[in-house]
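All protein chains but one are shown at their positions in the complex.
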Amino acid sequence: MPSNESPFVSIRQLSFSRGERVIFENINLDVARGKVTAIMGPSGCGKTTTLRFIGGQLLPDAGQVLVDSQNIPDMSRKELFVARAKMGMLFQSGALFSDLSVYENVAFPLRAHTQLPEYLIREIVLMKLEAVGLRGAVKLMPNELSGGMQRRAALARAIALDPELIMYDEPFAGQDPMVKGVLVTLIRTLREALGLTTIVVSHDVPETLHIADYVYIIANKGIIGQGTPEELRHSDSPFVQQFLNGSPDGPVRFHYPAASYRQDLGVDV
Amino acid sequence: MLEALRQLGASTLARLQAIGAAGIFLWQALIAVPQFKTSFILLIKQLHSVGVMSLPIILVSGLFIGLVLGLQGYNILVTYGSEQALGTMVALTLVRELGPVVTALLFAGRAGSALTAEIGLMKATEQLASMEMIGVDPLRRIIAPRFWAGFISMPLLAMIFSAVGIIGGMLVGVDWLGIYAGSFWANMQNSVEFYDDVINGVIKSVVFGITVTWIALFQGYDCVPTSEGISVATTRTVVYGSLAVLGLDFILTAVMFGGF
Partner (left out) sequence: MRTRSLELAVGAFLVISVAALFFLAIKVSGLSSELSQPSYKVYAHYQNIGGLTVRSKVTMSGVTIGRVAAIELDKKRLNAKVTLEIYNDVNEISTDSVASILTAGLLGEKYIGIVPGADDTFIKNGDEIEQTQSSLVLEDLIGKFLFNKATEDKGSNNAATTPAPAANSQDDF
């Protein structure tokens, strides 16, 4: 573990299955305070599910999810409501509320969790939008924004309550290089300026390794690799190497299981 | 053979499970304690999008159905020399049956499918999940106002439909075909009972409103969050909603007017 303080998020002995498919079996994961922790892995391995455990949207079958020393699955609705004010999440699709303006979107968490008067809400909204560079777009509707701008507006909403933890779900997926650059800058700036504990879920290797302080690679129901980006680059696990280098073949095979080629073509009988 | 039976059993169980999930969904959406000021604003907004936006189709359809009822009714009644009964026929048909039922079917098609698509899209773009993450219950904020809007709008729309239809029947019968206005209205007033006919029609439309809105909201909430899933859900809303309305109509008619 890279830090001496207690981790902000601690997942212990967590198991979870969907129907008959086991997604996680007894995994342990720590997210250090004030650092950027990346969770990576191939598609469908359960990275986003991890975020849902932390946010209390899913209950694990077994194990603990400790956020700031409180176990999320044990919480009552009221406690969860309070806990969620400490977390911000940027969803993959931005997930701005389509019937509200950018202003109303960013103001939404403020109205839900606080009783602040309107003029204070206005100040906070403008500050957050300024931080992501969208103060001029404050009156627009979400469908008038480009994809990258939607993500930034959603980010402003995620930090509206000044959370201690911020989670990014596939922030780089499908974005052009400029937008990716903007997001990388924002993630780093927010972390440095606000000391935000950050979790980034992604399968975008170059960007993620660029900004992460610590990386977990999840696959096959558990964690198959963890460490700082440097450590991982020099790892001798063939799976980690295949994943990081994007090799088409390795421990994860290229070919879908099938009978022998000669047999299918009718050469052998 | 056994395989077919097994599949039948499995699909029945799956349907029961879906109905159960829908029931729990409805319960949770309704018992959510409203915060009066915000809920009221949300309700007004939904009343507009569900009720007011359905007015054009209801008004036009009501008028046309009334006109046709007047025409067809006249043609049939005149062969028995009973064209004076046209007012009665148009009014009873609309108030007891066509008003609630056709309004419900139109509602399922217009407002129901719009609700399903809207909620399905919110689910697919993770708006529901993000609202939950912020700590606001989407059942309370998104689903409940829409449910109450549907519950309130349906009977109102059905009454408007019946009223416009009767006026349409009058336009055809009195203004066009020359039935004496006095007997048109007098016969109607003598045969239409407020409590037995009008109120029963309103009760029917309340039941239909609950059913169609519930189906629409659940299909949206439960859909597979892809564009294909949304289109499947929207189709289901219209089909299940319409079938439910027709089936319930039979049961309600039998109880109210058939003396079960």
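By letter and in written order, the chains are A and B; residue numbering begins at 1 in each of them.
Throughout what follows, a residue touches a chain if its C-beta (ideal position, glycine included) is under 8 Å from a C-beta of that chain, and two chains touch if they have at least 3 such contacts.
Quantities reported herein were computed from a predicted structural model and do not represent experimental measurements.
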Among the displayed chains, the hidden one touches B
Which of B:51, B:145 or B:241 contacts the chain that the document leaves out: B:51
Per the definition of touch given earlier, which of B:63, B:121, B:198 or B:256 contacts the omitted chain? B:198
So which of B:172, B:188, B:207 or B:252 would be touching the chain we can't see? B:188
Taking the entire complex into account, which one of B:91, B:115, B:230 or B:248 touches the absent chain? B:91
Can you name the residues of chain B that touch the chain not displayed here? 41, 44-45, 47-48, 51-52, 55, 91, 95, 153, 156-157, 159-160, 162-164, 166, 185, 188-190, 192-194, 197-198
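Throughout what follows, only the chains that are shown with their structure count from here on.
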How many angstrom lie between the CA centroids of chain A and chain B, rounded to a whole number? 43
State the interface residues of chain A toward chain B in the complex, per the touch definition above. 55, 57, 80-81, 84-85, 87, 89, 91-98, 108-109, 112-113, 154, 157
Under the touch definition given earlier, write down the residues of chain B that touch chain A in their complex. 121-122, 125-127, 129-136
